[in-house]
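Let me give you the structure first, and then I'll get to my questions.
Of the protein chains in this complex, one is absent; all others appear in place.
Each chain gets a letter, A and B, in the order it is written, and its residues are counted from 1.
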Amino acid sequence: MTANSVISANALSVHIDQRTILDNLNFEVGKGEVFALLGGNGAGKSTTLKTFLGLMKPSTGSASVMGLSVAEHTNEVQKSVAYLPESVTLYGHLSGLENIRYFLSVAGIEKSDDEVFAALRKVALQKASWNNALSNYSKGMRQKTAIALALLRNAPVLFLDEPTSGLDPAAIDEFNALVSELAANGATIFMVTHDVYGACQVAHRIVLLSNGKVTGSFERVGDTPIDTEAVHAAFAGRKA
Amino acid sequence: MMRFTDLKREAGFVFGHRQIKLTLLVVFLLSTVSLWSGYAEMQEQQATIERLLEKDQIEREAVITHQSNYGMVAYYAFHLTYAPPSPLAFAAVGERDVFPWKHRIRMLALEGQIYESDTDNPELAFLGRFDFAFVTSVLLPLFIILLLYDLKAKEREARRFELLNVTARNAHAIWSARALVTLVPLALVTLIPFVFFGLVNGASLPSILTVCAIVIGNIALWSGIVLSIGAAKRFANFSATHLASIMLGVWIVTTVVVPVTAHTLINAVVETPEGGDIVLTQREAVNSAWDKPVEATWRAFIATHPQWADYTTFNPGRDSSFNWKWYYAFQQVGDQAASELSQGYQAATLQKDTIASYVALLSPSLLSQRLLSSAANTDVKAMVGYENDVRAFHQALRKFYYYHLFKAPEFSQENFEALPQFTPNTKTSHENRTGKEE
Partner (left out) sequence: MIINVAKTICADQWRYWLRTKVAATVLMLGAILTLAALVVNAFHIEEAAHAREHLQTEAEARFKAQPDKHPHRMVHYGHYVFRAPTPLSVIEPGVDTYTGKAIFLEGHRQNSAMFAQQRQSAGLTRFSSLTPSFLALVLAPLFIILIGYGSVSREREAGTLTLLLSQGTSRWQLILGKLLALISASSLFLLPLLLACLYVAFSSESPLVVLLFCLSYAVYFLLWATVVTACSALFEKSSVSFIVFIVIWMAVCVLLPRLGSSVATNAAPSIGKLEADFKVEEKLRSLGDGHDVNDPAFKKLKEDLLAKYNVDSVDDLPVNFRGVVAQYSEGRQAKVLNEFAEKRMGEELEQAYIARQFGWLSPTVAVRAISTILAGTSLETHHRFLKEAEALRLEFVQGLNKVHVEKLDYTLDMNRNASEEAADKAVVGADNWALLSEFSFKPEAENTRISNALIYFLQQFFWVCISALLLKAAVRRLNP
């Protein structure tokens, strides 16, 4: 583990009921990097995510965030981490604004109205819908609300679970732009996805996960996005 | 640690749901209506007692002025005995609609009078009463289930559970705050009407607080059951409605199955004399006295009343034309003949009640109902206590009349000023009556 790494997995293994879900994972994510974990269904992506969020304990090895072992310092880690779940079902009966205020309060963070509005503008959520009930939002709009929340928490690390699933191409582009901007501003982003194209656009590092093992690793060179074809071939190739 | 901000936020959150407000309104209405209904009924009972007392007095005076010897007065004069509703009886009707709480007693054999019952319309008793005790013991747990069953399951099903746990500074605080913010208003809407009616009815503050404690205890107990089922690891993947079904199952088992099973078992186990046997025995003893020689009756009577041994002779010239002394003596002997069965009957009633109190430990609803009846003095013990008060009064009556019949002072109406009056017991006693006469 290099001193620079914000997120690191060190011989991380998770066993449940005699089954090996994760087998000896090793990777690192530095500050300001976007990291994408690619894998098919049942590869172990959710388990990896849960382990870094402190919702699951590693059987052997360790998962660390900001230099702290997640398993041992769960509370502290959770304070510096923001999480965007896959199905962004916040509270349907509350408006976008009310949802954010609620979750900020739950996190024990106080933000002024101006700061909240600024975050909402930053994620480009139309002002007209700020006070509408969340049940009326499209998936993309809900997505933006959740990201605004993550922003307001000023968390140095963001964990995203299948962030682009269900979004139309325009929304995906908006999302990717936002992620790049956040990373440029110093946030470390850990993304779990099976969207090859989107991952290649935005990630500095891509790791392929299959049956709990790392089966491939790609890194961005300079400013050129990672080669989509190569990743796709590697991703699909193992299936053949 | 839960902070005030947590409470405030969760309060706003919980009350943002229309469902919660509706539920609390319904509980408030149920509580109020049940209390008002009980209150009106007890007012009615109180008014009845007053009317009866008045008439009772008039009747008795008419008899006293109309008759000319003690024997006749004792035969015709009735006395009203009653158990007035306690200040809390409006909240828990208890056994008052099944056991009698008023009698008209005269000097004749008690065993032939005391089982008469001027009880309420049996069909209404069969349907049951909608009183406060029912609402808090039987219905409130259902509401608690409805309010709390999906506390965590709802978040899990909506996939917000992980988000909340990760985002929260203190995850436990959310759940405790939500539960508390639901339960405290529930307790308030249930208890505030009760406190109001209790004060209006003149109940003492300690007794009001006792009932509040019982209700809060019941709420706490059921909340514990519901929340622990909701949080159990074993049920972590169950849907919210599945969890609710389990909780309803617990409610059914404790509220329905346990009491009725216990009832069947207790009845099979505890020996109870047949009521019909008591009255048949007593009647036989009383009526056969007419055919037996007078000495036989006196023997049995003097055995328990040695103080009158020298006064048993009958002089038709001096005493009235009919041998009243002997008449009342064999009435008493009839009672004595049936006393073993009668005491057994009462003992069986009390024993079954005692066993039921142990059964109540397995059923929160039953326990709560029993505690409330006990606080309101409307439980089995209180009603048996009233029966024993009647017996004690009958004894006092007999003591009075025995003096006047045996010592045979001149008949005068002033002597009747010493006639015992029935005083209702505000603090009921339920100790088994002793067989010893004095």
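The rule is simple: a residue touches a chain if its C-beta (ideal position, glycine included) is under 8 Å from a C-beta of that chain, and two chains touch if they have at least 3 such contacts.
Computed from a predicted model, the values in this text were never measured in an experiment.
Novice: Taking the complete complex into account, which shown chains does the hidden chain touch?
Specialist: B
Novice: Given the contact definition stated above, which residue among B:F15, B:F130, B:Y311 or B:Y403 touches the chain not shown here?
Specialist: Checking each option in B:F15, B:F130, B:Y311 or B:Y403, the one touching the absent chain turns out to be B:F130.
Novice: Thinking of the whole complex, not just what is shown, which of B:L110, B:A244, B:A376 or B:L397 touches the missing chain?
Specialist: Only one of B:L110, B:A244, B:A376 or B:L397 touches the chain omitted from view, namely B:A244.
Novice: Given that one chain is not shown, which residue among B:I20, B:I355 or B:A392 touches it?
Specialist: Per the contact definition at the top, the residue touching the missing chain is B:I355.
Novice: Spell out the interface residues on chain B facing the chain that's missing from view.
Specialist: Interface residues of chain B facing the absent chain: 19, 30, 33-34, 37, 40-41, 44, 48, 51-52, 55-56, 59, 62, 80, 94-95, 98-99, 102-104, 112, 115-131, 134, 138-139, 142, 146, 150, 239-242, 244-245, 248-249, 252, 255-257, 259-264, 266-267, 272, 274-277, 279-280, 283-284, 287, 290-291, 294, 316, 321-323, 348-349, 352-353, 355-356, 359, 365-366, 369-370, 373, 379-380.
Keep this in mind: only the chains that are shown with their structure count from here on.
Novice: Rounded to the nearest whole Å, what is the centre-to-centre distance of chain A and chain B, using the mean of the C-alpha atoms as each centre?
Specialist: That pair's centroid distance is 65 Å.
Novice: Once bound in the complex, which stretches of chain B touch chain A?
Specialist: Those residues of chain B that touch chain A are 5-6, 9, 13, 16-17, 158-160, 162-170, 174.
Novice: Which residues of chain A touch chain B in the complex?
Specialist: 50, 53-55, 78-79, 81-83, 85-87, 89-91, 93-94, 102-103, 105-108, 153
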